[in-house]
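Omission of a single protein chain aside, the complex is shown with its protein chains in their original locations.
Chain nomenclature is as follows: A and B, assigned in order of appearance, with residue numbering initiated at 1 for each chain independently.
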Amino acid sequence: MNTNHTKHARRIGAAFTSMLMVGALAACSTEPALPDEPVDLTVALWSANEAHLALFNEIGAAYVEANPDLVSSITFETIPFDAYTSTLTTRIAAGDPPDLAWMFESSAPEFVDAGALVDLTETLSATEGYDFEDLNPSAMKLWTESDSTYAYPFSTTPQIFMVNNDLFHAAGIPTAREMLEAGDWTWDGIRDSSAAILAATGKPGFPVRLDPAVWQYLALIWEGFGASPWSEDGTECTFDSPEMVEALEFIRDGVYVDAAFPKPGSNFDFFSGGAAMDAGGISQANKLDGSFDWDVLPLPEGPAGQVNIIGQAGIGVLKAGDNHAQAAGFLAYYSNPENAAKLAQFFPAPRLSLTNVDVLGPVNPVLSADQLQEIVVDTVTDAQTFPSHANFAAISNAVQPLFDGIWTADSDIPSIAADVCGVMKPLLER
Amino acid sequence: MIAPSILGAAVFVVYPLVALFWYSVQDWRPLAGGPEFSGLDNYIRLLSDTTLRDSLIASGIFSVGLVALNMSIALVLAVLLNQKLAGTTVFRTIFFSPVVVSLVAWTLVWTFLLQNNGGINALFSLVGLEGPNWLKDTGWAMLSVIVVQVFKGVGLNMILLLAALQDVPEELVEASRIDGASRFRVFRSITMPLISPTLLLVSIVTVIGSLQVFAQIRIMTGGGPSNSTNVLANYLYQVAFEVKEFGYGSTVGVVMFVVVLGLTLVQWLARTKWVHNEN
Partner (left out) sequence: MKTSRTLTASKKWRGSVIALYSALILLTIPFLFPAWWMVSSSFKPLSQIMEYPPTLLPRDPTLDAYVAVFEQPFLLQYWNSLYIAVLVTLGTLAVSAMAGYAFARIRFPGVNALFLVVLLGLMLPAEVTIIPLFQLFTALDLNNTHWPLIIMPIFGASSVMGTFVMRQFFLGIPQELEDAGSMDGLNRFGIFRRIALPLARPSLAAVAILSFLASWNAFLEPLVFLSSRDKFTLPLALTQYTDSVGLPIWNVQQAAATLTVRPVLLVFVFMQRYFVQGLAQTGVKG
């Protein structure tokens, strides 16, 4: 038994060492050393949308055709959204990594800090016609470390409010647009409208997503209260700040005191008329059809003012992969101005030249020029991103159970917030 | 003839166990680096790990609740089906059917039913009651998970117990009935002892099964709310494959192994007290 074990251990050890060595060798050869054979590239992504995939495959095929000596095929492989990051990192651990991968903003620093991504700066800026300077610095921030660019945030999506005017009318209250014009488009206003709509129609106004698994998306609300879970540099917990406590108490009371927001564990579908309001990325608006009278608005004002938020997704080259140069070359093509313009029909690009109504108009047909100006162009330069951290997976895992405690009727939020900081502190420092 | 089995057990049972102990003393986060020998650090970390404490409690409640509920319902069903009524086969088929149904499908249907605005609460509202928030309320989530799991698996235990009941010699039961013993007395002092070996086997299998519960927890509650259903198996998965800590994950695996070992031992020892006619 013992010899058996050591043999296996040795084999695994050998496999592991060789994995590391391949990584190290590949890391040394980041200069575009041309290979003898064209390679097959794989790109991991979470979209299973057929239209998305058709466009990606079109871009991929064009690149293969133009560079047959570098790349023989490009495969876009969908990893389900549900467990995307953990599946991706499992594949890296399994020594079966894709060459390129999409990443959520929340785990961006995790990949950058762990040194899991290839530095793209040189490839991108050296590519002819790439116009590196056109990349919006505020969009690139999360994906850049000490002047090195590690990923391209292909989707830089302003978060917006979508509203169902019919339900506002049914409740006999001013519509969201009227609220905005009257200066009442605030979180308090949304809570009051929600309560009125629920009372009048039986349908929820704004179903806040209280699922602990996606706690970071509550930033939509707490940013307006001037709160954030940790300090800018990610080293200090600010979850127990009075602002955060106020924001959380606002949500909890909205559920249990004002009967405005549905309890956790309820499900509603805004797009089929199941709720009066929903917040999400601008591309969601394309799902709106004529089945009810709708409108889109910017995020509301909180006690600390109005804060715009963008959701991001990036694509980068994994160091664990074998074909860094070819993968980076493809990424430079995938995100060049022409392709970025094509991708912009699904994903707002991080390029300044593409952030205007003329580009966005045709690809967001449901939105008017005014709406686009209001919710995209005006917001994207000064926007916040959702929380992200170099240790996000561990932090998220540790704080999720505490969120369940927050969403109970008589929760002691200041003390739970202190607990959150208690579990977060060692993880922020690590 | 025995070689494939032995070889298989060596590679897929013994080797992983040995490796588990070796991994459990490593600092190993496959994304960041390692494995690196870290002595007892992981074990020291266990002591202050409140989530581990939560999941030991959750596992305990789950196993006890599941076994108690499963065994009693299975026994009731088996006794009811043993009454030689017409149409027994139909009922038996119905009670047994979840056993052959895909576990994930079964769990998804119940998850859907147990949403705050789902089907179960709709049934409640028909009679003017407001049902609890089954999967989100710490007081109800564990019970919900247990009950769903009981209905999924109770059919198997029912069949096994029914077979045992049918093996109880009828003359024995009738003789004691004539002696004036009540139905309940007969059941307690004649039937129960006779089926106790089966009861033991079934309970062992159920306890072992209860520790493997993973898909149900992951789909229905993800371990929440507030870790109240975060059983060991789910916690291990979280640590190893979500947070990506293979070293500490293995340490949690060792804890799980010790728990299983302990439980088996307890059952082994309790068996002599329990089983009346072990041959």
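Here is the rule we use: a contact is a pair of C-beta atoms (placed from the backbone, for glycine too) under 8 Å apart; a residue touches a chain by one contact, two chains touch by 3 or more.
Note that this is a predicted model, so its numbers are computed, not measured.
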{"item": "Chain not shown: contacting residue from B:L135, B:V243 or B:M256", "value": "B:M256"}
{"item": "Selected residue (touches chain absent from view) among B:L7, B:I44 or B:V64", "value": "B:L7"}
{"item": "Those residues of chain B which, in the complete complex, touch the missing chain", "value": "1-2, 4-17, 19-20, 23, 77, 80, 83, 85, 89, 91-106, 108-113, 117-119, 122, 125-126, 147, 151, 156, 159-164, 167, 198, 201-202, 208, 211-212, 214-215, 218-219, 232-233, 236-237, 240-241, 246, 249-250, 253, 256-257, 260, 264"}
{"item": "Interface with the unshown chain - residue positions in chain A", "value": "8, 11-12, 15-16, 48, 50, 77-83, 87-88, 90-91, 93-96, 202, 209, 213-214, 267-269, 272-274, 280, 284"}
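Here is the rule we go by: only the chains that are shown with their structure count from here on.
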{"item": "Chain A-facing residues of chain B, complex", "value": "10, 14-15, 18-19, 22, 30-32, 35, 50-51, 54, 115-118, 133-136, 138, 222-228, 230, 238-239, 241-246"}
{"item": "Residue ranges of chain A in contact with chain B within the complex", "value": "1, 4-5, 8-9, 16, 83, 86, 89-90, 92-93, 110, 114, 116, 212-213, 262-268, 393-394, 397-398, 400-402, 404-405, 407-408, 423"}
